[in-house]
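Moving on to subunit A:
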Amino acid sequence: MLELVVKLVLLAAAFAVLPLLVGQTEHKVMAHMQARLGPMYAGAFHGWAQLVADGVKFVQKEDVVPRAADRRIFKLAPAVALVPYLIVLVVVPIGPDGQVVLDLRVGLFFALAVMGVGVIGAIMAGWASANKYALLGGMRVAAQLMSYELPMVLAAASAAMAAGTLSLTGIVEEWRWWWLPWQAIGAVVFFVAGLAELRRPPFDMPVADSEIVFGPYTEYGGLRFALFLLAEYAGIVVLSALTTVLFLGGWKGPFLETELGWLWTLLKVFALSFVVIWLRVSYPRLREDQLQRLAWAWLVPLSLLQLALTGVVKVAMA
Partner candidate 1 sequence: MIALVSLTIALPFCAAFAGMLLGRRLSRTLSARALPAAGSAAPDAPTTPLPAVVPDAAPAPGDEARVPELSRLAGPDLALRRLPRNGPALIAIASTALATLLALIVATTVWLDPGTREGTLTLVPTGTVDIAIGLQADGLAALVGLMVCLVALAVQIYSVAYLAEDPRYCSYAAFVSLFTAAMLLVVYAADLLLLYVGWEVMGICSYFLIGHHWEDRANSRAAVKAFLMTRLGDVGFLIGIFALGIGAGTFSIGGVLDAVPDLPAGTLTAATLLLLAGVAGKSAQFPLHTWLPDAMAGPTPISALIHAATMVAAGIYVIARLYPAFWAAPASLTVLGIVAVISMVGSALAALAQTDLKRVLAYSTISQLAYMAAGLAVGAQTAAVFHLVTHGAFKALLFLAAGSVILVAGSNLLGRYGGLRRTMPITFWAMTVGYAALIGLPPVSGFFSKDSIIEGARHAAATAGREGTGDTAAAVPDIPGGAAWAIYIALLVTVGITAAYAMRAWLMTFFGEQRGSFQAREAPALMTWTVAALAVPSAVLGFFGLGAAELRPHLVSAGLALLWAAGGGAAAYLLWNRDPARDPADRLGPLRTVFDRAFYLDELYAALVVRPVRAAARAVVVADRRGLDALVVGTAGWSRRAGGALRRIQTGNAQSYLTGLLAGVVVIAAGVVILL
Partner candidate 2 sequence: MTAQEVVFTLLGAVAVGSAILVVTTRQLVHAALWLVVSFGALAGAYLLLTAEFVAWVQVLIYVGAVVVLLLFGIMLTRAPIGRMPRGGPDDPLDSGNRWAALAVALATAGVLITTLVHGFSDAVIDLKAEGGGAEPLGASLFRTWVLPFEVLSVLLLAALIGAIVLSRTDIGPRDREGRR
């Protein structure tokens, strides 16, 4: 019981810190990639406390709810968007031998199911704002989710098939280095589909500020908007963690797996988060039809190909 409490506290801490870290990294990395400095003054050293200052600012802002909005849903939406990512982290192992809050037998399924719930938060926000841009954004969220859920699940299924278990810990234990080439397609598909579900650039049609102001978040300000931002970065963390666990071997590394497994995991998560930031800076936003085409014409067939490849290799090995 004590162990569980400790784990939960650690989880809460991680959930509080990791997204902020990712956010700060994004500020700085983007700035440097765009040949500028980024935040420099908050906290004196390279603006390390920028996000803390942002948070303080958000908290101080007035809590505005539009009069026409559906108040309860409007208020509930940020929580619905944020909480699932917290829950997903429960089943993500960061190290061997029970370095996980809850080792579910169907952990993969759990993770995917709960991540799907998070999207509802965005849809709720879009609808409840009583704003046509918000509504359009909400519909784009729904359409995007519908399209990218399928390749994501199929790619994850490939990893589960390769490992022969749905438990995330089990998958990492089964992982070998040659999975990297074997599951490469699945990894790319999973990661891209996850990005799309997170509505990160270049899949940020739903929040395209040049077209529909800020999509579902148009009417949000203050703390609620901060929660959505937090949900986005938490999403990045969760996606990176899941990709790490499923395709990159989680805590496995060249050495000191048992002792420093959690470090390997964090390293991989941060590396992937860096890729997410990198992609944001590198690629322009996809148009709606390009978005759907990518999902149905590329990702779904590729994931099916990966599934077939996994099956063939599994049978051949067995």
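Miscellaneous remarks
Going forward, contacts are C-beta pairs under 8 Å (C-beta built on N, C-alpha and C of every residue); 3 or more make two chains touch, one makes a residue touch a chain; residues count from 1.
How were these picked? Simply put, all candidates are chains of the complex that A comes from, given by their letters.
These numbers were taken from a predicted model, which means no experiment stands behind them.
By the touch rule above, subunit A in this complex touches candidate 2 out of 1 or 2. Residues of subunit A touching candidate 2 in their complex: 68-70, 73, 105-106, 109-110, 112-114, 116-117, 119-120, 123-124, 127-128, 130, 135, 138-139, 142-143, 145-146, 149, 153, 166.
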